[in-house]
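On to chain A.
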Amino acid sequence: MLESMKNLRIVKISFSIDKNEKEVRTVPANIFEIRWHGRAGQGAKSASQMLAEAALDMGKYVQAFPEYGAERTGAPMKAFNRISDEPILLHSSVETPNLVVVIDDTLLSNPDILAGTNEETVLIVNTVRSIEWVRQKSGFKGKICVVKATDIALEELGRGTPNTVMLGAIARVTGVIELKYVEDKIRDMFLKKFGEEVVNKNIRALHRGYEEVTCSA
Partner candidate 1 sequence: MPLKQAITGAEAIAYAMKQINPDVVAAYPITPQTPVVEYFAKYVADGVVDTEMIPVESEHSAMSAVVGAAAAGARAFTATASVGLALMHEVVFIAASLRLPIVMAVANRALSGPINIHCDHSDAMAERDSGWIQLWAENAQEAYDFTVMAYRIAEHPDIRLPVMVNFDGFIISHGVEVVETLDDEVVKQFVGKPIRMNSLLDTSKPVTYGALDLYDYYFEHKRSQIEAMKHVPRVFKEVAEEFAKISGRKYDLVDEYMVDDAQYVMVALGSTAGTIKHTINELRKEGKKVGLVKPWVFRPFPKAEYQRILNGRKAVVVLDRSASFGAEAPLYETVKSALYEVAVRPQMGSYVYGLGGRDITPAHIRQAFEDAFNGNLIVDEERYLGLRE
Partner candidate 2 sequence: MPELKGWKELPIGGLIVEPGNAKQYKTGTWRVMRPIYQAENCIHCMQCWLYCPDQAIVVEIVDGKPKMRGYNYYYCKGCGLCANVCPKSIDPKTKQPAPEEKRAIVMKPETDFADE
Partner candidate 3 sequence: MPLNAIELAKLFHDKNPGITQGHRMCPGCAAPNVVKFALMTAIAKGYEPVVGLATGCLEVSTTIYPYTAWNIPYIHNAFENVAATISGVETAFRAAKKRGEIPADKKLAFFAFAGDGGTYDIGLQSLSGAVERGHKFIYIVYDNEGYMNTGNQRSGSTPPGSDTTTAPVGKKLPGKAQLKKNIVEIMAAHENVYVATVALSEPMDFMKKIEKALEFDGPSFIAAHSACVRFWRVTDDKAVETSKLAVETLYWPLYEVERGVYRVTKKVTNPRPVADYIKSQGRFKPLLSRPDAQEVIDEIQEYVNRRYERLLALEEATKDKPIR
């Protein structure tokens, strides 16, 4: 048993819905939980992992884990994150996420999207449609944010991989990760393999996600 693990205290993670409105939310215990919805092969698992790594660099404790079945490419899948200022002991699955991220808007009518959510939960969706459309499609009651992540990715990267854009949106909406740490991760991952240009493209995509995400009031 680590010394630091003893005497856990309740911590609060602050996150902003938009620039003007600051809100402090008490998450279950001291952990911020994210659930990702995507299709196998779309990169939700990598995105959750990258988010965990960026949060680690910020001095947080993190978890990232996908839900595994025997599904193949294209099947709906989920991935999860936990982020905390304290070591995370929990090893159960995420039941009441603070944030739900949907990588593919064709999944919105899937009732799984709403599982364990309440009005405090935030939903971020990669879609070209409107917030209203998302609300109608999903029946979600809480805060909804939308970002055209695939379009942005196509424009910036030439490939429809929305991960980095989504991370930008998450940074903006929740504050659990900060852009500069994600930038560092992008550099770590791509610089050696693909060079400066790919790094810069991804960083641009990340920033556009941050700038272009829009949320309901």
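General remarks:
Here, a contact is a pair of C-beta atoms (placed from the backbone, for glycine too) under 8 Å apart; a residue touches a chain by one contact, two chains touch by 3 or more; residues count from 1.
Basis for inclusion: all candidates are chains of the complex that A comes from, given by their letters.
No experiment lies behind these values; they were computed from the predicted model shown.
Comparing candidates 1, 2 or 3 against chain A, the one that touches it in this complex is 1. Across the complex, chain A meets candidate 1 through its residues 1-2, 5, 8, 29, 48-49, 52-53, 55-56, 61-66, 68, 70, 87-93, 95.
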